[in-house]
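As you look at this complex, bear in mind that one protein chain is not there, while each of the others sits in place.
Letters A and B mark the chains as written, and numbering starts fresh at 1 in each.
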Amino acid sequence: MNEIMPGLALQKVDERIMTLNVGPQHPGSGHMRLIVQIDGDYIVACDPDPGYVHRGEEKMAEYRNYILNIPHLERPVIHDSCNVLYPYVLGVEEILGIEVPERAKYVRVIASELNRCIYIMYWLAIYGIFLGHSTMFMWPAGDRELLIDLMEKMTGARVTHAHFIPGGVRNDLPPNFEDVCLRHVNYFEKRIKEYSAVFYDNPILIARTKDTGVLSRQDAIRLGTTGSVLRASGVDYDLRKKEPYDVYDELDVHTNVMKEGDSYARSKIPWLDMLESCNIIRQALQKMPKSGSVRVKLKPNPKGKGLTSVYKRVESGRGSLGCYVVSDGKPEPYRLKLSVPSFRNLIALPYLLKGEKLGNMPSVYWSLNYWPVEADR
Amino acid sequence: MSSDSEKSVTDTQSEEKSTPAEKPAPKPVAKKPEEKPVELPAFEKGISDKIVEKFGDKVEVAFVKEDRVRINVSRENILDVAEFIRDGLNFDHVESVTGIDFPQDKEIEVVYHIGSYSDSSLARQILVLATRAQREENPIPGHDSTKLPTLRNIFYSVEFHEREIFEMLGVYFDGHPDNRRLLLPEDWADLPPLRKDFVLKGR
Partner (left out) sequence: MTPENANVFVGKLGDILEKAIGKPLGYAINWGRIWSLWPVHIETACCSVEFGAASSPRYDVERFGIIEAFGSLRQCDLVVVQGTITRKMAPRLRLVYDQMPEPKYVIAMGACAITGGLYFDSYNVLPGIDGIIPVDVYVPGCPPRPETLIQGCLLLQEKIKRMKARKFV
């Protein structure tokens, strides 16, 4: 058995150090395996073993044209599907040379901010499970349904929207959407403010996450982390502000930064991001043109011109998400690469877990804002 | 929902708007992208000029676009150029490493997208550093001439990316401490899947 699946059996390296396998079937690992070496209760080394959901999206993209690529490219993070598609759509628009109507840009911003909240709520729910805090599973998992209803109204699907297409969005907003959206978002904001009392000010959470897995500012930069991990370590970097795409330069975006760099800061930054998203949605609803087209009509099988390459990135729920599209003048991309934040943050995991207690592993692991399906692609 | 509740909700919203006490700081106005000449953006041109000034003929500037500069180097010079990019130009991390197979050129291209967190003037910029490795018709990953020097000692963040390139395209990175398999199953014995001669079944 060891030959087929190395490391599956429990190994003893020497008298003191023992090798443990956490996952892929483990409540504290998700869809990946962590090979952890422990000395007593302390982790000596950790070797993440991703790839259990590697589905070959990048190879499949070379066989489908630019429109057919949309549904399978949003599957890596189905609860953040608008943000996953965003860089791809921006890249394809540059390759095909399409201008997007103004109203579509605002609809995209609203959809992507709603999706960010939906993603973070699910992440928070699982974080609650990891820490054994059942209330924190039930509350976010129930409250995110409110926004899912909104997205369902807007796009017709619960999680896999396939709403962004090159040249705009698929459908216009339904009638009376603005009022309903404002009402839901206001209620949602009121609701998530209550989480600070039950979760973020909870002494048990603070005891389990404060000063565990500390990532200093230099190391966060050196390891190339992104998103909430980076901002929790004191680096003020948010692509919505630093490299505004679509209409983010017309909106007032505030970046949340914390200096501590521990699990607590990493778990609080996404929550602050959600409050910020509510602000952005309200601004976008106000500034959005009340009518107009939301989609440019495309020719069937659109093609690029010659060998061109585009690298576009957006700020997703987990951090900066890049898409590198290489076109050689055919309707299919020559090569498509998703540079995903989960994969970039994964490198920090063995670094953070070294010297940590085994009991802190789930809180450190999930505070990295990691979604294994996305990392494997 | 009735109109009463609607009114009350909008009331609370206006209250929240009028008292932004939770906000830590007054919001700075979002920066507009600077107006640049269409042909050659000045800031990006400055970056590419610095590299050309230092290395001359060894580098080739492929394009200078808004926020993106692409430099092609040969595999012998990539370590020097990467070190200059880190120390001289303040780029500090690699965002993404992509391998592209070009069977007609008999080469595999490896593209590094390098960004900067510490220098706020470079926050928008991505420097694209591309190099090419020799391509083998019948690859034996790790034991043939498809090799490149690793950038791990210069940019630490490439570690997992280069492991991925090794299994997906068979480019061995000399000096990488951990050239193991990452995403594919342990018993993968086929061609590296992102090469163009690996064809999906039924396509």
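In this text, a residue touches a chain if its C-beta (ideal position, glycine included) is under 8 Å from a C-beta of that chain, and two chains touch if they have at least 3 such contacts.
This one's a predicted model, so the numbers in the text were calculated from it and none came from an experiment.
Trainee: Thinking of the complex as a whole, which visible chains are touched by the chain that is not shown?
Mentor: The omitted chain makes contact with A, B across the full complex.
Trainee: Of the residues A:D39, A:E145, A:E178 or A:E332, I need the one that contacts the missing chain.
Mentor: A:E145
Trainee: Touching residues of chain B against the unshown chain: what are they?
Mentor: Residues 184-186, 188, 190, 193, 198, 200-203 of chain B touch the chain that is not shown.
Trainee: If you put the missing chain back, which residues of chain A would it touch?
Mentor: 4-5, 8, 24-27, 30-31, 51-57, 59-60, 63, 71-72, 75-79, 122, 125-126, 129, 137-138, 141-142, 144-145, 148, 158-160, 373
Basically, only the chains that are shown with their structure count from here on.
Trainee: For chain A and chain B, let me know how many angstrom lie between their CA-based centres, rounded off.
Mentor: Chain centroid spacing, chain A to chain B, equals 18 Å.
Trainee: With touch defined as at the start, can you tell me which chain A residues reach chain B in the complex?
Mentor: 4-6, 50-51, 54, 56, 58-60, 63, 179, 182-183, 186-187, 189-190, 220-224, 226, 230, 235, 237, 241-244, 248-254, 275, 282, 309, 311, 313, 320, 322, 324, 326, 334-335, 337, 339, 343-344, 346-347, 376-377
Trainee: Which bits of chain B are touching chain A when the two form their complex?
Mentor: 1, 6, 9-10, 12-13, 16, 22-23, 25, 27, 29-33, 67-68, 70, 92-96, 98, 100-101, 111, 113, 117-118, 120, 123-124, 126, 128, 155-157, 159-161, 164, 182-187, 193-194, 198, 200, 203
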